[in-house]
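Omission of a single protein chain aside, the complex is shown with its protein chains in their original locations.
Right after this comes chain A.
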Amino acid sequence: MGAAHGHRLHHHGHSAVHRAPAHLKILALVGFVLLVVATPREWYVAFPAYLAVVVGVVLTARVPLLWIVRRMVVEVPFLVFAALVPFVAHGPRTEVLGLSVSEPGLVAAWGLAVKATLGVMASLTLAATTEPVDVLRGLRRLHVPSLMVEIMSFMLRYLDVVTADLGRMLTAMRSRGCDPRSPRHWPALARSLGALFIRSYERGERVHLAMLSRGYTGSLPTGADQ
């Protein structure tokens, strides 16, 4: 599908992990994440063991570790939030590097950070070793409600279209002397993101019209869904 060729999250390969059926990989990911989340954060030894498992899978898949690490920047806002917790939480205080922080806050921050990191790493590993279209097929085999799978497949189909729209809008902004990266121009950027939202919404309506015109009645026909 869309993203099949050179998708940013997919690392092409032929390892055993790549070849494994998608639905099993999805089950494994969900199981792993549930296990990580359910582990009390004070069981400090468990987490290095989990990390070893993920790294093991990544290495088996022959995906460069650095490749995964680079894509973990999505987690940064979450980590910033976790780092703030020790400063604002209540409870007994302790000294770390000369700063007074809350002890329970520190434990909470550790728990958040480590669980999120493991979850993101594991999800990236699934994405790196499974084509998006296979993920969808896997979800369908797992009997995820078809409406949800349809929504995801539309997202996948139109991701490139919307990204191209955004790229053209940013080029048009730059051509008129505006640097979308500079905070001074963030208001303009925000407005164009608003415009992008409206455009995508209108595109959604046009796609729906096109679907109705071809006899769509509310569910994708199984025949078209091979």
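The rule is short, and it goes like this: contacts are C-beta pairs under 8 Å (C-beta built on N, C-alpha and C of every residue); 3 or more make two chains touch, one makes a residue touch a chain; residues count from 1.
FYI, contacts and distances are computed from a predicted model.
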Assign the chain not included in the display its UniProt protein name, restricting the answer to "General L-amino acid transport system permease protein", "ABC transporter ATP-binding protein", "ATP-dependent protease ClpP, protease subunit" or "cytochrome-c oxidase".
-> "ABC transporter ATP-binding protein"
Given A:14, A:184 or A:214, the correct residue touching the omitted chain is A:214
Checked against the full complex, the residue among A:19, A:157 or A:174 that touches the missing chain is A:157
Residues of chain A (touch criterion as defined above) contacting the omitted chain | 1-2, 4-5, 133, 153-154, 156-158, 160-161, 203, 206-207, 209-217, 220-226
